[in-house]
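With one protein chain withheld, the remaining protein chains of the complex are depicted in position.
As written, the chains take the letters A and B, and residue 1 is the first residue of each chain.
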Amino acid sequence: MILGISGDEAVALAAKQCNVDVVAAYPITPQTIIVEKFSEYVANGETQAEYVRVESEHSAMSACVGASARGARTFTATSSQGLMLMHEILYVASGMRLPIVMANVNRAISSPINIHADHADSMAVRDSGWIQLSCVDAQEAYDTTIMAFKIAEETLLPVMVLLDGFVISHTLQNVSTLSDEQILNFIGNERKSENILDPENPKTFGAMVLPDYYSEIKMQQIEAMDESKKVIENTFKEFGDLTGRRYPLVESYKTDDAEHILLCMGSAFGTAKVVVDDMRAEGKKVGVSRVKCYRPFAGNEVREAIKNAKSVGVADRVAPFGSYPPLYLDTKASCDGINLKSFVYGLGGRDVNKDTIKEVFDRLEKGVDEMFVGVRE
Amino acid sequence: MMYEIRFHGRGGQGAVTAAALLCRAGFLAGKKGVQAFPLFGAERRGAPVKAFARIDDEEIVLASQIYEPDYVFVFEEWLIEYAIEGLKKDGWMIINTKKKPEDFDLDCKIATTDATGIALSNNLKVAGFPVINSSILGAFPKVCEEIKLEHITQAIKNYWPGDIGKNNAHACEQAFNATEVKE
Partner (left out) sequence: MNAGGFNPNLKGLSQQEDLLLPGHRLCAGCSASIVVRQVLKAVRGPTIVVNATGCLEVATTIYPYTSWALPWIHSAFENVAATASGVVAAERAFERKKSEPKSDVIAFGGDGGTYDIGFQALSGALERYDDFLYVLYDNEAYMNTGIQRSGSTPKYAWTTTTPVGSVEAGKMEYKKPIDLIVAAHDIPYVATASPAYWRDLIVKARKGIEVDGPAFLHAISTCDRGWRHDTSDTIEIARLAVETCYFPLFEVENGEFKLTGRSRAIAKRPELKKPVSEFLKPQGRFSHILKNQSMLEEVQENVDRYWERIKKLCGE
């Protein structure tokens, strides 16, 4: 069925269709539509899920940890300040290997307060042990939320689905949905896990681990994250077979013969494709790639995508303080020998429009090494 | 062919919903690409707001704001100076006003309809304010052949089930009939 819905609505619908047991969430712009939609489902008896209307995000993530440890298929959603407030518990969730799925609607962080899209929030928690999958539109947010449950439950790692505030969360578009049955066949009717709080089989969660074991436990988590890439790829493939919508770890557009490539994340990809077409019409060989699978970082795939270009502009939507921004650093670490330039655009919702993207390509062509795009003097 | 539409209203008048309704109407008209999105500040009721819609036969990948619209909707006359910005040379401005298109001296095509009057006569009010989005949309099929009146009224009825939808759809039809145009 095709529905005209926003990114947030798509995420809420997907979570409901995934037969979640527990949702614990706290409202924050631009995530709010998700919690409001879910409240409607609950009020109208459209879901059997327990919805905990917590009093803060710290409690939201804490309640998710409790629910997930008890074996519940668990979902939450947040943004910006909320993600910051959860920070402590994000590590608890991943350290306990709890397959929680969270939508993070990307928004800038205070101060100054701003409610619009940039990637500072999810980037700030990129090393908290959560898988991070980025989306370009509402359709992908819907699809990725569904896949996230399967990935989380197979890897025992929590998964964060990233969608740009307003640009995706509040934009209405056609979203092709699946039936509940299709989804549950794909991800499994309910969560199967032995690693839970079970009175029949008592286990200890969150024990004190001293120096004699801490490293080994972290190694297990690190390995799980590395290995998750296979699971993610397989899940994307199976989903593609089911729906025809194929998501690679790194998606590229007209990069094969491109001299200059833009590497980006999130909603900017769509606009960049239009610019690539425009510029190619003028005879310029340009292309664009975007990282869908940011954690674990799809480094080999990034390298493959950009290796033949003369220069590559890596565009971050994060203010870097005293170093380079994160997507650039990750790319740099995986792409030795490739000519990379770091760009920063779209902070606090500054529109990433065709001009912004063109400016990046222009600087690449001219070899101008200037990081900030679209910022007044 | 992609059409870009921009809405200029004040918080509480329903500009954001208007964009969403037009996008739903586009879908009913069989368009593959429809997109509607608001531009939020920290505005409360009464402050100027903008909303955007795109309609295309193909899927839409653009994810930026609209700078050179083909159509602009103006919910109150004083917003004209904002609405005209970037409007394409042969673009249409749809104005909520009691006046006639001839009364405006603007460098664009003009359509006028008294959406406020029609909304009030149909008792479409929230917290005492007229909600004019359903009415003003009635002018659109007069100036854009891609979307028919029935697509818009159907979108309205789907959005507000029951009597509310019927009243809004009725207002939309009235506004359609009352629309005057000047190319």
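For this structure, a couple of remarks:
In this text, a contact is a pair of C-beta atoms (placed from the backbone, for glycine too) under 8 Å apart; a residue touches a chain by one contact, two chains touch by 3 or more.
This is a predicted model, so every value here is computed, not measured.
Among the displayed chains, contact with the absent chain in the complete complex occurs for A, B. Taking the complete complex into account, A:Q81 is the one of A:Q81, A:S122 or A:T331 that touches the chain left out.
Within the whole complex, the absent chain has one touching residue among A:S6, A:T29 or A:N353, and that is A:T29.
Not every partner is drawn; the one left out touches chain B at residues 12, 41-47, 127-128. Listed by residue number, the positions of chain A touching the unshown chain are 26-29, 32, 35-36, 39-40, 42-45, 53, 55-58, 81, 85, 110-113.
Criterion: only the chains that are shown with their structure count from here on.
Residues of chain A that touch chain B in their complex: 2, 4, 29-30, 115-116, 136-137, 164, 166-168, 170-174, 267-271, 273-274, 351-354.
In the complex of the two chains, the chain B residues touching chain A come out as 19-20, 23-24, 27, 32-40, 42, 60-65, 67.
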